[in-house]
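Quick one: this structure, given as structure tokens, is what I'll be asking you about.
Note that one protein chain is taken out, while the other chains of the complex remain in position.
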Amino acid sequence: MISVTREPIDTATLDKNAVDPACGAVLTFSGTVRNSHHHHLVKMLSYEAYEPMAQRELEKVVAECKRRWPDLRKVQVVHRFGKMDVTESSVYITVSSPHRGDAFVGLRYIIDNIKKDVPLWKKEFYENGESEWLHPEDGCSPDHLTLREDVNV
Amino acid sequence: MISVTREPIDTATLDKNAVDPACGAVLTFSGTVRNSHHHHLVKMLSYEAYEPMAQRELEKVVAECKRRWPDLRKVQVVHRFGKMDVTESSVYITVSSPHRGDAFVGLRYIIDNIKKDVPLWKKEFYENGESEWLHPEDGCSPDHLTLREDVNV
Amino acid sequence: MSEAILYTVKLFASLKEHVGREEWVYEGDVALTAKELLHAFFDQYPDLGKLRIATRIAVNQAFCHEDLSVNPDDELAFIPPVSGG
Partner (left out) sequence: MSEAILYTVKLFASLKEHVGREEWVYEGDVALTAKELLHAFFDQYPDLGKLRIATRIAVNQAFCHEDLSVNPDDELAFIPPVSGG
């Protein structure tokens, strides 16, 4: 399951599907909406998605992760968009592996690259009535300004 | 919740309690029983615990983790002992943090140190009728042969 | 006289909010590269400031080389720095 969706994330089903008899380690990452950001009190979030491209980029991130760590047996990623409240999951990732080392680095790779390359944008709505789009300056991967073939991987 | 128990692990409750409005990252690690080990087919596992000491050592690992990464808001660890089948969780850890970096290193610290210092032992029962206690040679922490006060941390 | 070339580019997040529309249309006489199209947009909206250097262009739902020549039939989008996760 690799998906970009407006629906709340069904984490229980993802957890269930992450189990694999060949795996000794299942790691999950839940990105949850925090109640504060840079000392602003956050009331609510909204994510905008360039939906078809976000789906494709998410699939690319997972494919590259599996290429780098071929021992990973299962990887699932669901990223939600639209409005969500504090403590709700905006992204949920599971990684299942025979051994824990691969699961740790693979999971880290996925969340780090989602934050670089998957076209989703967060707008925070603060308790004081203000709101702001987040465009982190370190959030883009300049590699993507060049063709994949040009890059020495 | 930090616990060594013979009961199946109630992961749903741990997941629920891991949520924290101040946290943007919740990581979980589930150590699950694998169906094979060094080309032996595993039918079943049994963990033996030196129960009161295992509880104490687990608490020490978590306390040291929180000391090293004080931004971690919540850490939960449940280690099960007794018999369990393939795909069941023998250990379940949750770590909740405002930012993901601390959660990743803290979670890794906890599982690595459980495997060094918490007195629990795994016996594997294989499909061919044999069984074996696992005593990994790299699994002990020689630091513990010296008093804590003697160790330069 | 050559026919005008029309590029229609999807906008997201603060770019969309700043422009007030979901798409930006560029009309010109010659085909542009990805980089030239980005420059044309940010020249028109100088208040977008630092987003100029951080925004990428996607062609047919994939990031592309900045020297790629862009076709009016391509699906085009400006991708400001993302903040998923």
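Going by the order they are written in, the chains are A, B and C; count residues from 1 in each one.
Following the convention adopted for this analysis, a residue touches a chain if its C-beta (ideal position, glycine included) is under 8 Å from a C-beta of that chain, and two chains touch if they have at least 3 such contacts.
Note that the structure is predicted; figures quoted are calculated from it, not measured.
Asks: Could you tell me which of the visible chains the hidden chain touches?
Replies: B
Asks: Which parts of subunit B face the unshown chain closely enough to count as touching?
Replies: 31, 47-48, 50, 52-54, 56, 79, 90-91, 111, 114-123, 133-137, 139-140, 144-147, 150
The rule is short, and it goes like this: only the chains that are shown with their structure count from here on.
Asks: Any chance you could name the chains that touch subunit A and subunit C both?
Replies: none
Asks: Centroid of subunit B to centroid of subunit C, CA atoms only: how many Å?
Replies: 50
Asks: Multi-chain contacts in subunit A: which residues touch at least two other chains?
Replies: 31, 111
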